[in-house]
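Here's the structure we're looking at; comments come further down.
Note that this complex is displayed minus one protein chain, with the remaining chains in position.
Naming follows writing order (A, B and C), and every chain is counted from residue 1.
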Amino acid sequence: MKTFEELESAVRSYSRGWPTVFEKAKGYRLWDTAGKEYIDFFAGAGALNYGHNNADMQQKLIEYIERDGILHSLDMGTTPRKEFLEKFQEIILKPRELDYKIMFPGPTGTNTVESALKIARKVTQRQTVISFTNAFHGMTIGSLSVTGNSFKRKGAGIPLNHSVSMPFDQFMENQETLAYLESYLEESGSGLDLPAAVILETVQGEGGINAARIEWLQKVEEICRRFDILLIVDDVQAGCGRTGTFFSFEPAGIKPDIVCLSKSIGGAGLPMAITLIKPEYDQWEPGEHNGTFRGNNLAFITATEALNYWVTDDFSNHIHERAAELKAAIQSIIENYPELNGEARGRGLMQGIAVNVEGLATKICSEAFERGLIVETSGPKDEVVKFLPPLMIDEEGLSKGLCILEDSIKEVLK
Amino acid sequence: MKTFEELESAVRSYSRGWPTVFEKAKGYRLWDTAGKEYIDFFAGAGALNYGHNNADMQQKLIEYIERDGILHSLDMGTTPRKEFLEKFQEIILKPRELDYKIMFPGPTGTNTVESALKIARKVTQRQTVISFTNAFHGMTIGSLSVTGNSFKRKGAGIPLNHSVSMPFDQFMENQETLAYLESYLEESGSGLDLPAAVILETVQGEGGINAARIEWLQKVEEICRRFDILLIVDDVQAGCGRTGTFFSFEPAGIKPDIVCLSKSIGGAGLPMAITLIKPEYDQWEPGEHNGTFRGNNLAFITATEALNYWVTDDFSNHIHERAAELKAAIQSIIENYPELNGEARGRGLMQGIAVNVEGLATKICSEAFERGLIVETSGPKDEVVKFLPPLMIDEEGLSKGLCILEDSIKEVLK
Amino acid sequence: MKTFEELESAVRSYSRGWPTVFEKAKGYRLWDTAGKEYIDFFAGAGALNYGHNNADMQQKLIEYIERDGILHSLDMGTTPRKEFLEKFQEIILKPRELDYKIMFPGPTGTNTVESALKIARKVTQRQTVISFTNAFHGMTIGSLSVTGNSFKRKGAGIPLNHSVSMPFDQFMENQETLAYLESYLEESGSGLDLPAAVILETVQGEGGINAARIEWLQKVEEICRRFDILLIVDDVQAGCGRTGTFFSFEPAGIKPDIVCLSKSIGGAGLPMAITLIKPEYDQWEPGEHNGTFRGNNLAFITATEALNYWVTDDFSNHIHERAAELKAAIQSIIENYPELNGEARGRGLMQGIAVNVEGLATKICSEAFERGLIVETSGPKDEVVKFLPPLMIDEEGLSKGLCILEDSIKEVLK
Partner (left out) sequence: MKTFEELESAVRSYSRGWPTVFEKAKGYRLWDTAGKEYIDFFAGAGALNYGHNNADMQQKLIEYIERDGILHSLDMGTTPRKEFLEKFQEIILKPRELDYKIMFPGPTGTNTVESALKIARKVTQRQTVISFTNAFHGMTIGSLSVTGNSFKRKGAGIPLNHSVSMPFDQFMENQETLAYLESYLEESGSGLDLPAAVILETVQGEGGINAARIEWLQKVEEICRRFDILLIVDDVQAGCGRTGTFFSFEPAGIKPDIVCLSKSIGGAGLPMAITLIKPEYDQWEPGEHNGTFRGNNLAFITATEALNYWVTDDFSNHIHERAAELKAAIQSIIENYPELNGEARGRGLMQGIAVNVEGLATKICSEAFERGLIVETSGPKDEVVKFLPPLMIDEEGLSKGLCILEDSIKEVLK
């Protein structure tokens, strides 16, 4: 670890909580240089939904490299880009009756969010964007402006403007938070300038695994339509199957105007992001938004391969089964360990336990790491133990990971 | 091309100017699906300094994939990250007596710029950043605020603040532009709030291949020291050997407080970026800036391999030789084709011809594409034909490309 | 009226609703050039609490002018400034056990608000200020940023930032609006940066005569203390006796950190404003805020004279009596004219009837003008008939005005 301590910036964080050097990984497992095995309940913060080193993806990568396939292409036409576009249209958009233009905004989550904010502001000629409490959308200034976390916001070093933070679903107990948003929009004296867009995560990952209710999401869409505001769903973490359907908003039956995808869209953890834009809002001039790494062809290859998971309903059913098992396990933990003062959070394979005892969630995750489970906390006070296993995990893997977790809880509560 | 036209967002640009589908690439050459060969004077906008598909890098990638090496790791410790850090320290920083902490800010140029601006503002507790006319630093709101191009700026949809644009070297004829900057800093009534930092490119790539004079760079550093302002060099395009030395600022003997690297740092065109920060300014809290793709291990592998080019002076000498050939060719073109009203620009293998006839540069590049040369324009009015060949190009390749260019000029001038 | 129509800017508004030329005024009455008499339920939008042309004030003004007293003095020492300072300290601050430094920020309401925001931001080194829905604080950019009205905000032509609009008391039915504010302050992920200050009107005049409940004001103060946020009361319209006590916040027993006074502080409608600042926050450098008309000596003279109203409780009692009569009359009107769908608003001599039928309030006020009563609307949709008679009005005057009002309602409802 000396290398990281001495040469790397103080900003590094995961290598502090998990102080080892990882060497290889497969499916839902990792190994460090000492050969120790870890079960992965983290999945690259949601970038490894299909698990580590899927053999088909590896094969495709190697073949492509071997035949001198073009690796870097900005937004030039290449075969992998073409294939991805066609297959995404065929397997994802068409069956869901979604009509979107596909934009490659640069390969990270914050790139897609920034592109979404820009086009929403351009199209509406308005500047304010509504985000929600405990939202996390990225670390560049545009995305940070719609992020709730005060620690991250302070890092900007400048005031973050052109955004208004409204209360997310269940932000306040027993309060219908959207009534609040509606009042602000209805009252011309509210001080809220008519916004360009509303941006939201259906399940807030970094914000504490807060899952909005389906009816809340539907109501947001209805409000957006009523006031002629664009609806942006940031599906960077909750999308790509994480909650059981490809898009996290599918159960709500809503059709956002703009959708942000990154993390697992690349299939194997390679940097990639896309922004989906309703054709009527795709009013970009050529090159108005650009970036050097919009053509990461290795990612296109694995991304295209990953789409195979969505041809039938099997994968979706698999996720729902695992999700049910996880939910049951969480319930049982909360009941068996009342000292946690625990609360179940989330949906699909994006669940967590809010541990309402200061510092305890962090201790549990540290202990779990020692015992061979990679699991992290989230939430404004790091109070939520966050379960984000690869979606392809089998019953055995999930159960094994949960056992380690329970042992860790026992140890910590001792 | 129908796929791109129908499915992709209107924002795509390179696939308009070069309307074909590329299939493979090697060294300084590309081939499209029709088998047509192209010489590359573009090099992924500077991301492919070491050429396409370097065989050693390919070998390393395949081996790593085959042994289930971890692909995605955020800022967890991994073997490739460790090796990159150590080798970068050993081969690049130490011999140049540069003392920097290495930050992985996310894998793109705009990520490193945003991180640089954030830490500069945090450390100084000031908000204004000085950038220069015709600067290009990226497309997310923080980076866009220090970018000069009005078309890109408008894309923001919000006013871009906390920045002041000062005149770059030779922005105005016969004016010592830094005298201007000095006056603004010296006069308390100038309306310029004391800035956190000055950010600059030593050679402006997108802005029109404007190379700052060495003494201008030295003077900027001197001014920064005098007024206690941080100096950030954005070496995303001009760095990694593009001008003949690893860092573009080496000939000036200056030591920036923060350096931004991306594009070719990854070696093979895979997304990667680093921010170099003087230890005394590395005042980040853990996780204060983060991002999902800070651990693109395939890029670490090719980045580490690329550092081998810098063990001896051979590569640097090679670049200087090619640069001299290129300079001579440009001079000859300008002389032989007075209709171009041409002006030589740039240094190293980052040169161009400013063609002072409206629309002509674009026509030349289109014609060159038809004839098998990939070369693009830059500058505020697309008036500069910009030569950015892979640095590893040999005399033959360079000469061949220049022949095509000259033929294209002849054709266009007919 | 042709003069105004032809020569004056289109921005003029009152001379549209009351299309006549006023010639003279005394107490609660005005006369136009045609000799028509009007009862004044408007009092210069609260600037004429002591009525028009108080004889003692007139006497003092004339004597001062006759003896060549200095009229204009910026913040130089003058006799009238000295006398005002001493008498304000003696009659207003001391008996109320209020310890404030007195600042002359320029002679208008927006000047005092801007000075309050500046010192609050300076002292706390924070930038965000919390204001409330339907707040009105002024028309210059700083004050406009904390004003709710969307029509006025748009006039800025730039985005209005560094402020967050929270729900005023009873903004939403059956919702404890301060619970909302507390949640935002307590949750570090709420997206609300810790504010420098909260600014509020205890009774919102322009916003629709919304009177905050006493316990709401107390709770705001408590929240400010808990989170170390400065409390600014903008008493420009509600102060100077308008609600029955000199400061509108006296019944709540709170002690704001900063108080803004203007309008009636000058006594006779002459431009004047003061900012009261707790000594520990009076951290201005000399001249850090200035302005040409901080020394309007004619206003100091009438302001000093006006303080005589506050030596005993008589004036306060008089206001409370009138207020009770007004309340009863409003109640009776609401009951007798159910077509108005009316709702009583306000307290003291700052009351109104919200008429929940679109356009009706404006019609009533127009009709009243025809019949010799000056009364205006307020509220985001001009839905409130707003009663702001001079505080010195007697029972007869009030009753006469209310009769005209009732006649007007009858006429309009016909």
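Simple rule for what comes next: contacts are C-beta pairs under 8 Å (C-beta built on N, C-alpha and C of every residue); 3 or more make two chains touch, one makes a residue touch a chain.
Quick caveat, the model's predicted, so the values are computed rather than measured.
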Chain not shown: contacting residue from B:Leu7, B:Leu93, B:Leu192 or B:Ile214: B:Leu192
Hidden partner chain, touching residue among C:Glu176, C:Glu250, C:Asp282 or C:Glu325: C:Asp282
Touching residues (missing chain, whole complex) on subunit C: 1, 3-4, 7-16, 18-26, 30, 33, 44-48, 52-53, 58, 61-62, 65-79, 81-82, 85-86, 89, 101-104, 106-111, 114, 117-118, 120-122, 127, 138-143, 145, 151-152, 154-158, 161-162, 196, 236, 262-263, 268-271, 275, 277, 282-293, 296, 298
Hidden partner chain, residues of subunit A it touches: 158-159
Subunit B, residues in touch with the chain not shown (by the definition above): 127-128, 131-135, 147-151, 153-154, 159-165, 167, 171-172, 175, 179-180, 183-184, 187-194, 207-208, 379-381
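Simple rule for what comes next: only the chains that are shown with their structure count from here on.
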Interface composition of copies subunit A and subunit C: same or different, split at half: same
Central chain (by mean CA position): A
Averaged-CA centre spacing for the pair subunit C and subunit B, given as whole angstrom: 58
Inter-centroid spacing, subunit B versus subunit A (mean Cα positions, whole Å): 30
Intercentroid distance (Cα basis), subunit C paired with subunit A, Å: 49
Subunit B, residues touching no fewer than two other chains: 158
